[in-house]
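The complex appears here without one of its protein chains, the remainder shown in place.
This part shows chain A:
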Amino acid sequence: MIEIKNIQKTFQGKTVLSDISATFEQGKTNMIIGASGTGKSVLLKTIVGLFEPDAGSVFYDGRDFHQSNRKEQKIIRSEIGMLFQGSALFDSLTVADNVRFPLNVHSKMSESEKDDRVNTCLKRVGLEQAANKMPSEISGGMQKRVGIARAIVMKSQYLFCDEPNSGLDPQTAWMIDQLIHEITDEFNLTTVIVSHDMNSVMEIGEYIMFMYQGLKIWEGNKDTILDAEPKELRDFLFSNKLVRTFKGMQ
């Protein structure tokens, strides 16, 4: 479980995150949604420690990340897997070496154990055939799947996904959503996804937090979101024709 308490973040005098608190439970796909520029990615990067909050705390199963020393932070980081918006695979490494990279950093496994673990993860995302290819030789959807394999290779407890569907066709996006959802269930992960894709929200959003101009406006789940009160959320939701149609059918 991840708890964030009263997170604030300012860049050059502009408040990007204002007093954000939330609880992301284990075994659930937790989603942070909102329009572009509302601070979703900044919040995610603050949670994983890429940004230092101006105020507030992030707790990983009770461990305060930003108050921990380097050694404790390294332990928490070994339990974190992250899928970046553009996959962020290392260009100079093959698919297998990308997946293997966190093991080389954090694990004391033997080389054959690492090979087995990499093969298992690549098989889990359906990419065992692409192990020796370079990232530039595979499609965007495959790169996302490699990113997921790299994120889970350390048997992570926390999975973070920044816009996992961006730049993907609807079918591939759906497949990535399902893969993230299945992996969350299978390994009982605490998964946090930043997205503005309403299809994803309605498919896998077990906890949903809506942000608007750096503020948390609403929280709930996919069953309650269509009846939510805040105007900002309704404007965001019903700008999508599919959602309007779906709401009309209910």
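Quick note on the criterion: a residue touches a chain if its C-beta (ideal position, glycine included) is under 8 Å from a C-beta of that chain, and two chains touch if they have at least 3 such contacts; residues count from 1.
Operating definition for what follows: contacts and distances are computed from a predicted model.
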item	value
Chain excluded from display, named as in UniProt, from "ABC transporter permease", "Protein FixC", "Chemotaxis protein CheA" or "SigE family RNA polymerase sigma factor"	"ABC transporter permease"
Selected from A:His106, A:Lys133 or A:Arg234 as touching the chain missing from the view	A:His106
Touching the absent chain when the full complex is considered, from A:Lys5, A:Lys45 or A:Lys222	A:Lys45
Residue, one of A:Tyr60, A:Phe84 or A:Trp218, that touches the chain absent here	A:Phe84
Touching residues on chain A - with respect to the absent chain	45, 48-50, 70, 73-74, 77-78, 80, 82, 84-86, 88-91, 101-102, 105-106, 160
